[in-house]
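Notes to accompany the following structure.
The complex is shown incomplete by one protein chain, all other protein chains being positioned as in the whole.
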Amino acid sequence: MAGSTPASATASPAGAPPGGPGGAPAARAAQSVSPWTEAWRRFKRHRLAFWSLWLLGTLVAAVLLGPLFYKVGINEVDFSAKLSTPSWKHPMGTDDLGRDILARVLYGGRISLAVGLAAMLMAVTVGVFIGAVAGMARGWVDAALMWVTDLFLSLPQLPLLLLLIFLFREPLKAAFGLEMGIFILIVVVIGGFRWMPVARLVRAQFFSLREKEFVEAARALGASVPRQVVRHILPNSLGPVIVAATIDIAAAIIAESTLSFLGLGFPPDIPTWGRILYDGRDYMDLAMHWALFPGIAIFLTVLTINFIGDGLRDALDPRRVL
Amino acid sequence: MAAAWSDRAPLPNSAIAHSSTSAPLLNYIIRRLLIALPSLLGISLVLFTVLALAPGDPFEDLANNPNVPPEVRMALRAQFGLDDPIWERYLRWLGSMLQGDWGFSFVSRIDVDTLIGQRIGVTIAVIGMSQLVALLVALPVGVLAAVKPYSWFDRIASTLAFVGFSLPTFFTGVLFILLFSVQLGWFPFVYRADLSSTGWQWWVDQFKQSIMPIMVLGLFQAASWMRYVRSAVLDVIRLDYVTTARSKGLAERTVINKHVVRNALIPVVTLVALQMPAVFGGAIVTEQIFRIPGIGSLLIDAILRNDTPVIMAVTFVFSCLVIFFNLVADVLYGWLDPRISYR
Partner (left out) sequence: MPLLDIRGLKTHFKTEDGWLHAVDGVDIAIDAGQTVCVVGESGCGKSVTAKTVMKLIDMPPGKIVAGQVLWQGRDLVPLGPQEMQKIRAKEIAIIFQEPMTSLNPVYTVGAQIAESIRLHEGLSKREALNRAVEMLRLVNIPTPERRVYDYPHQFSGGMRQRVMIAIALACSPKLLIADEPTTALDVTIQAQILELMVELKERMGMAILLITHAMGVVAETAQRVVVMYAGKVVEEASVEDLFARPRHPYTQGLIRSIPRIDTAATHKVRLEAIAGTVPKLINPAEGCRFADRCKHAMPACRSATPPLVEATPGHKVACILEAALA
């Protein structure tokens, strides 16, 4: 049938030229465009993703640069102003100790973003490594690695996350100091549960790319296996990995917030978004701004990242599948 | 969280089957079960290793806990053989688990399996109902969105889906409480396992206290499922056999319902099964927010109170549930796709 629909409904409908009838190729002026420019063009067509990029950029800028301009402390207790609704003085209101919520949200934002990025990096690194080894080695090495991957996929994530944090909190605090210790623990633990899809992806890509002509050509020219992998196969498998990595950041942020919400994330005095929400949930009837703002912060960050991921998928991995 | 990866995630451990003349489906089930067992063992090993490797012997705390009577302490040390090599401890633990001896909870002063038995029903009920809600919402919405891509329905539904799975369950839970309990006063926000009403009234009360957690979980799941369904239907609807079906003169609705959906469900089932571990995570959070006495909140309590036997047992139960649902998904997959059972 003529016409094909890109997978994402939030993209604008591109009437792609039909494959069969007439066999007419796209009558575009033949300019040589690099694949990245082409990808960027496709990304821009995805309106929601494009706006999300701006929105996320603004959020990140606010979180990183905000404290430079907004110099209210996160722990400034002021009982006279406790539970006050948003005003010029406290744009997001205050909590039950009179602490300014905007300042706390900005601080929490830095933590969430740092955790998200670090966990993603860890998941992607481990995943790419394992996927590449499995994809190149095949045979029993591949089977063994896949069994391990499947095993990890079957593990109940949240219970184990909680368990690991509970068990290893103290020793890591002792070794690396309070914040850093927990940060490392959370990043390793969250990242440790998200490498499996990446490994699967990379392995699938390796399987298909291994036999492609350009890799065979490299082999014929005497390229060693690591060189083949790094210079030829990996760069071409990046597309889906980038998409998965984007979604991973969002998932990591949610995981960290969930842990904080359950009381097993960062120590209680560190105002991560999940923690602020946890503190504020008992005051929903009196001061709903307290829980609402961190919640909205999480929501907007994750939403924009998800849209961007969707746009990236249409841009980099136009395979019309999930 | 919708872990949407763009390779069609292959069915976990999909072994090639040999066709047999009698009940190939049954054979397939048995084979899948046999594969599930090593996974279960593997998980239990991981669990045990984690606990054994944890520095600061968790049982030390128990030993110093004044609430624990000395006999129990001695029995525990003996049961867990704390000074024996790891593999011996593991086998002993596994042995006692398999024999049904799941240990004794220090905090609640009763056997762990009794404790779990009391609470697991609620968890399964809430999860089960929420999955049903998710299915009832995601399937029709996803199919309708895919049948008319880029229509206003599709755009709205897809955007709502994104919004849905970008909202963490703890946030929606809190918002629901704010809206339905605090502002409107329709539903209670604390779950009571011991409702005093009887008969019809009991059902009404049960509904009122369960509807919010079920909806929170269900809608979150529905959001990501809807996208899977939509994507799968979009893939299938372009295929040749759908045109064949139309060429027979079938009404479009029959073509979609009979030919497209059945095939589209196949990849969706796999993806849904792979998400089960995340669903349990969501259930834990919901149980905390709505104070539901299920095994999720039991786990959190146990962790916060250092109740190790309970922690081990509950985590193990969760693992079993995940394996079980993977098995169900494999079986469903084999039932839906005749190519699998026969190969």
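Observations, loosely collected:
Each chain carries a letter (A and B) given by its place in the written order, and its residues are counted from 1.
FYI, contacts are C-beta pairs under 8 Å (C-beta built on N, C-alpha and C of every residue); 3 or more make two chains touch, one makes a residue touch a chain.
Quick caveat: nothing in here was measured; it's all calculated off a predicted structure.
Touching the chain that is not shown, out of B:Leu45, B:Leu160, B:Leu304 or B:Leu336: B:Leu336 (per the contact rule at the top). Residue in contact with the omitted chain (choice from B:Trp87, B:Trp186, B:Phe207 or B:Tyr241): B:Tyr241.
Although one chain is not shown, part of chain B still touches it, namely residues 239-241, 243-252, 259, 262-263, 266, 336-339, 342.
The rule is short, and it goes like this: only the chains that are shown with their structure count from here on.
Between chain A and chain B the centroid-to-centroid distance comes to 23 Å (mean Cα coordinates, whole Å).
Looking at the complex, you find that chain A touches chain B at residues 1, 4-5, 7-10, 13, 48, 150-151, 153-164, 166-168, 170-171, 194, 197-198, 200-201, 204-205, 240, 243-244, 247, 250-251, 254-255, 257-258, 261-264, 274, 277, 281, 284-285, 288, 291, 295, 298-299, 302-303, 306-307, 309-310, 313, 317, 319-322.
Interface of chain B with chain A (complex): residues 1-10, 12-13, 39, 42-43, 46-47, 50-51, 54-56, 58, 145, 149-150, 154-155, 157-159, 162-163, 165-171, 174-175, 177-178, 182, 227-228, 230-232, 234-235, 238, 243, 267, 271, 274, 277-278, 280-281, 284-285, 288-289, 299-300, 303-304, 311, 314-315, 318-319, 321-323, 326.
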